[in-house]
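Missing here: one protein chain of the complex. Every other protein chain is in place.
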């Protein structure tokens, strides 16, 4: 039996408390819906905890992150309120192997933009329009279990191109919108030893996170982003002794080169 | 006649002033050698200016960047002294289309790490060992003009794997080191509308920047990283009017969603 | 003045002769429209010749290919009639640096499938529906000159995902279709020293090749796919003499290893 994946679900958790219509759709918060879906799909394969913006250090202390294999992230109204020190801490954990699954409006979160190096800007429209999600890599583990080439969401927020991200290492879905746009809605990248997944379908004012396709993809993404253990990853370091003989080593004054 | 590429060569310019042995190799500064090489290879195709760490705003004002098509970057001893506001400004210009050519120890510069989203750490050794640079993409414009599969540098600083970068969009050279390491020494990525090139061979205590192969690659990299004009790139924005008809638009309260 | 790009436009040239409605749209053949567009955009930068299915060796002799920098390809009804020996000859020229621009139904040509290694199958529908082409890499030279994020074709043949291609090295457009599909419509790969471009918008029964956006993209693709000269590309070969000393060379009987 493999060790279960330790998931931390991070939720800004503002809309569900502040907006009645959102609370109606997600009475216990969106995090409760994600947790239920991940648990149902992964069974004993996961253990789940929550973290929120309003907790000290946003609930993401060194100790919590050290015990997190995959962090899912949702923010929308308060990206700016996330502390830079916490963002940097999360980034370092990703480098060391923690997976990050960024959902919907997390495209604009500090942590996602830092890992991407781009503006992550996009076009958007809230018109409750139809979205159809097309699978463009049927071999990808995040779409495991899908027996159709596409699925529909009756009402979605449009996120459209140009989406300012680095070319994804893996692109697994492209979304079609009734109003005329397309969007690279399912993308993966590696940063350090960690995997980053972005998946856009989802919204607080539509019941998208109750959709079974979306729930399966989020659960699959958690499994995909979990660290494999894989190989050595360490700090940069000086290696004064060569592995193979060097013809003639001459003296080099290294005094100015200590910081790499 | 195409408009010439406006190049700004940025040099930390510390070692050449502080260390006699470096000054001997690069008496007018490394930037003078790069400038001469770029000018010789590109002819009327470029105009060149310089910028230095010790200038106000490190010589990289909004005005200078607005008139820069390609920025080359060299820092080593004083990465931390580069102002964050300037780094952010350079990053935004890259997104808008300015090319960035990061040389050798610029792997550890703030601007390069910000654009990559990774630690950019590596192994290194200063043992004056032989480095052989292998071309692994003979179609790449940065290696245009090379009639051999590889070339040698008699004495180089070893930079070795694991090099903590995002998987390059294009990998054009891999270096072999006498002491036993390999390194992805020539890499390209796109960030926003701009191209980023990293090329590692080069060092302040070896006369590597006088080497004709290295000079040709740097000049080629400048031409490769120059903006093509290409297509529209703008801010993220709300598109309330759909291009194609949406079956039924219902009211959405957008008050919480203004910041994307 | 750089040497002009020598373009060979290959056209199956069946529909324009056999079908009255196609002939009306392209009375001189589609190749005449492509040639005019490429010439107009590239000016003295190109010289153009034609080749057709019904010519000996389909007009693609060793001599013609040796003088071709970029080959554009259009076939639809008679992919199977293209001789395997010619296909192999074209493939070898691509490896040596010739660019290939595959248009629309050329996704199913022998040469494209050989270069891809996949089935290149897709979904399709001829319903004269609206297609909107979205630029997803504004830095890409093939979309140079586009000042809007997308453009429309009032009537197109739908080509939809899943499109069975290797993950493109560069993806520059994604198409949206009125009927509900999306498609990776503009893709680039490198094979050997040559660049391969696939661009799907275009059809014999719609006047798409008269559209100025499409014409510009085809002309840009020709310039992009042109060989840069770049670096050495040769045959695989045995290198009995090492560049660097090997501690102890022992005898190896190579009799069984002559073919690599």
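Observations on the structure shown:
Chains: A, B and C, in written order; residue numbering restarts at 1 for each.
Quick note on the criterion: a residue touches a chain if its C-beta (ideal position, glycine included) is under 8 Å from a C-beta of that chain, and two chains touch if they have at least 3 such contacts.
Remember, it's a predicted structure, so these values are computed and weren't measured experimentally.
Contact with the chain not shown here comes from a single listed residue; of C:7, C:60, C:82 or C:122, that residue is C:122. Of the candidate positions A:146, A:159, A:183 or A:198, contact with the unshown chain belongs to A:146. The chain not shown here is touched by just one of C:29, C:138, C:160 or C:202, and that residue is C:160. Touch with the hidden chain on the side of chain A covers residues 97, 130, 132, 135, 137-141, 143-150, 152, 169-170, 178, 190, 192-195, 227-234, 243-244. Of the residues in chain C, those that touch the hidden partner chain are 14-15, 18-19, 21, 76-77, 79-80, 91, 95, 105, 108, 114-119, 121-130, 158, 160, 162, 164, 166-167, 169, 178-181, 189-192, 205, 232-233, 235-240, 242-244, 246-250, 252-254, 256-257, 259-260. The chain not shown here touches chain B at positions 123, 132, 134-138, 149-150, 160-163, 167, 170-171, 174-177, 180-182, 184.
Here is the rule we go by: only the chains that are shown with their structure count from here on.
In this assembly, C is the chain whose CA centroid lies farthest from the centroid of chain B. Rounded to whole angstrom units, the spacing between the C-alpha centres of chain B and chain C is 31. Counting only residues that touch two or more partner chains, chain B has 130, 169, 178, 190, 192, 232-233, 243-244.
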